[in-house]
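Removed from the display is one protein chain of the complex; every other protein chain stays in position.
Entry: subunit A
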Amino acid sequence: MAADNPTPTEYIQHHLQNLTLGHHPENGWSLAHSAEEAREMGFWAIHLDTMGWSIAMGTIFIWLFRKAGKAATTGVPGTLQNMVEMVFEFIENLTRSTFHGKNPIIPPLALTLFVWILLMNSLKVIPVDYFPELFARLGVEYMKIVPTTDPNATMGMAIGVFCLIIYYNLKVKGIGGFAKELSFTPFNTWLLVPFNLILELISLLVKPLSLGLRLFGNMFAGEVIFILIALLPVWAIWLLDVPWAIFHILVVTLQAFIFTVLSVVYLSAAHEHH
């Protein structure tokens, strides 16, 4: 905790501050002790909590699905296997209906995105004070456990998807084909090439931005509301917290789903010739 009796503003700021490790101009390589210090570290700093929790969730996903996959038999499936298979078939149907083309990378990619984001988002229903308080007692000042409320995490994934979009555009259409598509759609005349180029480049660049910012915006807004609710008197907390958490079961799943579907749709468009 920043102070023993924080004001609401301090409380909110504290809960929205990541645990940042970076090179501070004055203190050298260190953990940031305040938001200003974190800002002064500039780009060459890393959010340890975001990375840690996201990698933990990714590892849980890989471990769980690998375990189910290894134990998978053609006989009667167990509970875990059933659950994993349900998600698996959901993703398989989703990619089959939205992705027109043949690419064995796409279904596992969609599965990873969906389950990983779902797990990261789900950290949100853990009461906002549990982990910051626990880590504060262990001597760690900041702990923001939901990686998807950090724009770095969501944009990082969106950039990953963006790289794949560019890669498949170039691979399927070639450099010439890709350039032609950017220059001659939507208006197929020489006169409007610059206009087309501007339009298409913007729409291309907006894809990762919208992907990352949509997820971040939804999760961050939800998180802020959770923190605000936590500031209320005890009797009001559960009255508002419970419905908001229940509502977030929907938001958490929906946002993971939207991120996955849009990624698949963008990649599908990258495979199509116009």
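The working rule: contacts are C-beta pairs under 8 Å (C-beta built on N, C-alpha and C of every residue); 3 or more make two chains touch, one makes a residue touch a chain; residues count from 1.
Note that in this section contacts and distances are computed from a predicted model.
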| item | value |
| --- | --- |
| Listed names "Assimilatory nitrate reductase large subunit", "Phosphate transport system permease protein PstA", "ATP synthase subunit b" or "Protein translocase subunit SecD", with the criterion being the UniProt name of the chain not displayed | "ATP synthase subunit b" |
| Which of A:Glu10, A:Glu89, A:Glu133 or A:Glu272 contacts the chain that the document leaves out | A:Glu89 |
| Which of A:Ala153, A:Met219 or A:Val264 contacts the chain that the document leaves out | A:Ala153 |
| Touch criterion as defined above, residue of A:Leu111, A:Ile145 or A:Ala245 at the omitted chain | A:Leu111 |
| Option from A:Lys70, A:Lys102 or A:His273 whose C-beta touches the chain left out | A:Lys70 |
| Contact residue for the chain not shown (choose from A:His14, A:His47 or A:Lys207) | A:His47 |
| On subunit A, residues whose C-beta touches the chain left out of the figure | 16, 18, 20, 22, 38-39, 41-47, 50-51, 54-55, 58, 61-62, 65-66, 68-70, 72-75, 84-85, 88-89, 92, 104-105, 107-109, 111-113, 116, 147, 150-153, 155-157, 159-160, 163 |
